[in-house]
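A quick write-up on the structure given underneath.
Removed from the display is one protein chain of the complex; every other protein chain stays in position.
Chain lettering (A, B, C, D and E) follows the sequence in which the chains are written, and residue indices restart at 1 in each chain.
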Amino acid sequence: MLKVTDLAVARGGIAVLEGVTFEVAKGQAVILRGDNGSGKTTLLRTIAGLQEPLAGQVDCAPDSIAYAAHLDGIKANLTVEENLKFWADVFQSDQMSKAVEAFDLGGLLQRPANTLSAGQKRRLGLSRLLVTGRDIWVLDEPTVSLDAFTVKAFAEIVKAHLAGGGCALIATHVDLGLVGDTLDVMQFHAKGDSTLSSFDEGFL
Amino acid sequence: MLKVTDLAVARGGIAVLEGVTFEVAKGQAVILRGDNGSGKTTLLRTIAGLQEPLAGQVDCAPDSIAYAAHLDGIKANLTVEENLKFWADVFQSDQMSKAVEAFDLGGLLQRPANTLSAGQKRRLGLSRLLVTGRDIWVLDEPTVSLDAFTVKAFAEIVKAHLAGGGCALIATHVDLGLVGDTLDVMQFHAKGDSTLSSFDEGFL
Amino acid sequence: MIALLMRDLKLAFRAGGGFGLGLAFFLIVVVLVPFGVGPQTALLSRIAAGILWVGALLACLLSLDRLFALDWEDGSLDLLATSPLPLEAVAVSKALAHWLTTGLPLVVASPVFGLLLGLPEAGYIFVVLSLLIGTPALSFIGAFGAALTVGIKRGGLLLSLLVLPLYVPTLIFGAEVARRGSEGLAVQTPLLLLAGITFGSMALLPFASALVLRVNLR
Amino acid sequence: MIALLMRDLKLAFRAGGGFGLGLAFFLIVVVLVPFGVGPQTALLSRIAAGILWVGALLACLLSLDRLFALDWEDGSLDLLATSPLPLEAVAVSKALAHWLTTGLPLVVASPVFGLLLGLPEAGYIFVVLSLLIGTPALSFIGAFGAALTVGIKRGGLLLSLLVLPLYVPTLIFGAEVARRGSEGLAVQTPLLLLAGITFGSMALLPFASALVLRVNLR
Amino acid sequence: MRLNALWEYANPVKFMRLTDRVLPVVSMLALAAMVVGLVWGFFFTPDDFRQGSTVKIIYLHVPSAMMAISAWFMMLVTSLIWLIRRHHVSALAAKAAAPVGAVMTIIGLVTGAIWGQPMWGTWWAWDPRLTSFLILFLFYLGYIALWEAVEDGDTAADLTSALCLVGSVFAFLSRYAVNFWNQGLHQGASVLRAGALAGDTEERVSNVFAVPLFISMAGFVLFFIALVLLRTRTEIRLRRAKALIARERLS
Partner (left out) sequence: MMPELGKYAGEVLSSYAASLVLLAGLVVVSLRASRKAKMALEALEKGRQDG
């Protein structure tokens, strides 16, 4: 469903990864691993279309990627329900009750988001994935702040998504309890001579 | 070094924990555990003096607590060195080079903080602990975003701190590889009838 | 797009006080000027129309600051950019929400403030008219400026510096309509020009804003 | 405290453009007023002193917004509160940094802006003097307002609303000094009162700010 | 074909090599023209029968005012080139030109203000030409501030180009609006009008004044070009240094 070919990505004008090539098939989860600062976030942002690749390409159906990152995009002054409803409206989805149930948000629905604990906020942020109705999940450290029990529940949700014909690309430092290929991004570490962003390249 | 007696803490006017009693001795680390939303953050903030307890008390030497939480207080426009130097100045410490070395920040010193990856930022945030020169470390999920290698390095740093006569109180969901008592805050879960903040109490 | 508009309106009401604050700022500028300038009625009524326009403009400006910045900081903008909503629609809806919470209340309230400054009687209708036609341009131009400075912490003053020169033609024509109206002169030409600026801004600037947002997200 | 002051100055220069932006905003207000009011020199020179004061006040106001808010959002304020630095010192150092980056440049530049508005010649010295004495009060009062609204997203307009009434006495006496000076009248009384406000604010408000900050941190 | 060859010079290396040779020549020419123009204007022109010796200010005022406007145009063009063809030197040239344009604007404003005192009896009047000049100055300030505020070079180039584009439209509107708003005191465009050259209009600037004025204007143009080249070279070097450091860090 998602095919990445010879991709090179840069941050701050410097290539971090190059020659990234892999594929995620329907029903498959790929786990990205790599040390701090190895370029996982940069890679995921590029795949999600938030920044331009230096080289190579990302092939997938248009509008099929749901992206979730360190920041959850939660509005502190809206209630949990309003926050989720907003994204459901944007994605024109009717899956809201399913999302609420899956992430056990029922008891929190009327709470303003700024009264949630770190883990509860995270749950709300992740529940957005279910209302996007998109097939390819691109997740950056999704389980930060979650307790062991919720991590397990989340793994089940991802499995259900895969079983339903989706796929997932997940960067994480901890064990998610998912079966899936592991891809170490360190192997793609940019060598430093060939690739700088187009702007700087001209100056060498 | 830190003694908590019959403490009750509240957030948003509602008691979350009550009857919290424990002690952290010199050279000891206590690990706080508990589900999402169980009140760990609230407890730690109260102990650090950022909010008033509902009841009970916290005993420790004055100005001996170093607190580190979800937010690192990093200024995006200052370099790593300037960020750290600032806290060293505030705490009038000369331990900066030690902190840099311990968290392997040497190569990043001249980088503006907004060019760091999530884990690098976290490392910078934690390095602040070493320049405080304080004995009691109160940490809220310190290893979020850190890779396995850095988590291990951090555990060593905590151990060195304990060996040097300090102590630590750490809330976390993951395994830190530290020997220490584990305290499950769920046992202190507020029953909901007795404790409201003093103001609301008057209305019952 | 409606969803975004509704959310922004809701947020404005929930946290910033909605209509109230823009108005309050406007009121304060109107009240401060006599303190600064001195209380002579004749003098004040001569400058009334101009002060109303300058006040409206500053009230708009002050609320621009966080138009996109909040969504940027908490990651919403990233998520919106990967959503089915085009960024152009985001820019339009933000500008609209800004106008509804800031521009429109000013238009409605301006006669009352005119009273405080002793605006000549003939002027009321023209002040209201010129503000009604002119303030949408302020919101759309402002949204462009806010999109430019979205990634910059403490961008508030930079934003003013960038946006205020862009406001000049709107201000001139708007204030000219109000002033000429107060003095009983013909207002057709500046009114048409003002309308031209407004429609031009509404038609073209959202594209520029979206472009700039996309650059800033990189 | 010095460390904090230096850091804040550094941040202001790094991101906000330092001195330049407050000045630019001041300049812009001074330019906008004639567009609103009309270009007659006689009229402008009568309101010049008042406009300068209102402009200075607005420039201060606009830069207040993020005085504590940024430190709050990224957690620095929590960390500062648990540091050996008392919050009173934090409040003082913030207000000082604000004055150095905003108030002081305005004082220095005000004669040039007076030129643009055709300020009467006798007025220059008094405008400068009144601003020099009055702007520290604006910064310290503003810091208090910023401390009050620190936890509120989109607090910008609310802040203006809270702070502007507090600015009124300073504005009245300051503008009075400038206006009387321009007209050659005695300025002693308002000048003394202005100085009184400034010293009072500097002596007392940091305690209030620290108190309010402590409440907001809870 | 020829055009494509021209684009080649937007390559930083070629640009550096070319300007290595061109810059000294342009600088010398600029210096010569400015010295000749200004010395001639200052020492060897008669007083005007109405304006007295103040007419000598024209040799600074008009060229600087002209360059202030031209510099913005140049920035507009280079910004467009950057946006469309993404030639890096183009973006950096716009960045390099902005402070020069801003200084020219200041000189125009200062000399104008000094000249206004004896001529109109006031330092400053809200005359359309003067006012739109002040607005132009604000645009320069905003443009420079935006370059300063944005960290990443690529992003800054894009943002400032967008600002320059939108700003130009609004600057043009302002110019028109200001004319509409106030009829002013300032001179019409007499120097550059064809008639003035032939010397047969009322407002003509007589040839005694015109020749040194034109030399001085040429001097200012050359001066501008030389400075922009110099500053663009600086920017290119800074970029290169940054790229090198970045690469170093990687390996």
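The definition used in the following text is that a contact is a pair of C-beta atoms (placed from the backbone, for glycine too) under 8 Å apart; a residue touches a chain by one contact, two chains touch by 3 or more.
All values derive from a computational prediction rather than experimental measurement.
Peer 1: From the list E:Leu18, E:Val77, E:Leu165 or E:Leu230, which touches the chain that is not on show?
Peer 2: Only one listed residue reaches the unshown chain, and that is E:Leu230.
Peer 1: Using the touch definition from the top, which of E:Val103, E:Val169 or E:Ala210 touches the missing chain?
Peer 2: Per the contact definition at the top, the residue touching the missing chain is E:Val103.
Peer 1: For subunit E, which residues touch the unseen chain?
Peer 2: Given the touch definition above, subunit E has residues 38, 42-44, 47, 52-54, 56-57, 60-61, 64, 99-100, 103, 106-107, 110-111, 114-115, 117-118, 223, 227, 230-231, 233-234, 237-238, 240-241, 244-245, 248 touching the missing chain.
Keep in mind that, in the parts below, only the chains that are shown with their structure count from here on.
Peer 1: Computing the C-alpha centre of each chain, which chain sits at the greatest distance from subunit D?
Peer 2: A
Peer 1: Looking at contacts between chains, which pair has the highest count of C-beta pairs?
Peer 2: Per chain pair, the contact count peaks at C-D.
Peer 1: Taking each chain's centre as the mean of its CA atoms, how far is subunit D from subunit E in angstrom?
Peer 2: 35
Peer 1: For subunit A versus subunit E, what separation do you get between their C-alpha means, in angstrom?
Peer 2: Whole-Å distance between the two chain centres: 49.
Peer 1: Return the residues of subunit C touching two or more other chains; collapse runs of consecutive numbers into ranges.
Peer 2: Residues 11, 15, 73, 152-153, 155, 158, 161, 164-165, 168, 172, 218.
Peer 1: Any chance you could list the residues of subunit A touching two or more other chains?
Peer 2: Residues 12, 70, 77 of subunit A touch two or more partner chains.
Peer 1: Flag every residue of subunit E that touches subunit C in the complex, lowest number first.
Peer 2: 135, 138-139, 141-142, 145-146, 149-150, 152, 154-155, 158-159, 162-163, 165-167, 170-171, 173-174, 176-178, 180-181
Peer 1: Tell me, which parts of subunit D touch subunit C in their complex?
Peer 2: Checking each residue of subunit D against subunit C gives 11-12, 15-17, 21-22, 24-25, 28-29, 32-33, 35-38, 43, 46-47, 49-51, 53-54, 57-58, 62-63, 65-66, 70, 73, 152-158, 160-161, 164-165, 167-168, 171-172, 175, 179.
Peer 1: Going by the contact rule set out above, which residues of subunit A touch subunit B in the complex?
Peer 2: Subunit A reaches subunit B through residues 11-12, 34-39, 41, 70, 115-120, 122-123, 141, 144-151, 173-174.
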